[in-house]
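Here the complex is missing a single protein chain, while all its other protein chains stay put.
And now, chain A:
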Amino acid sequence: MSVSVRIPTILRTYTSGAAEVSGDGGTLREVLQKLDVDYPGIGGRILDETGKIRRFVNVYVGEEDVRFTEGLDTPTPGGSQISVIPAVAGG
């Protein structure tokens, strides 16, 4: 399934500066695996050594934070918008 992935500023060195790239996969896990094939090394910045989403990064499929849904198993139907965003604080 073709999806689009928004890339945060600090990872754009992997995407030649592109803020948005296209991806592919039926789940978030597959999309991130494919992303790492297209942009080698980027996957290790989003996932830690054990394969979990790093604790200071938030990933959204559409409007939903995937920690509210099925995490890496969250489905990514065609046309999904995926956003990778560093956690920030303050209120």
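One rule holds for everything that comes next: contacts are C-beta pairs under 8 Å (C-beta built on N, C-alpha and C of every residue); 3 or more make two chains touch, one makes a residue touch a chain; residues count from 1.
Criterion: contacts and distances are computed from a predicted model.
Asker: Since a chain is absent, check the UniProt entry for it and pick the matching name: "Sulfate transport system permease protein CysT", "Threonine synthase", "ABC transporter ATP-binding protein" or "tRNA 2-thiouridine synthesizing protein A".
Answerer: Not shown, but named in UniProt as "Threonine synthase".
Asker: Contact with the hidden chain only, please: which chain A residues?
Answerer: Residues of chain A in touch with the missing chain: 6, 8-11, 13, 19, 45, 54-58, 60, 63, 65, 67-68, 83, 85-91.
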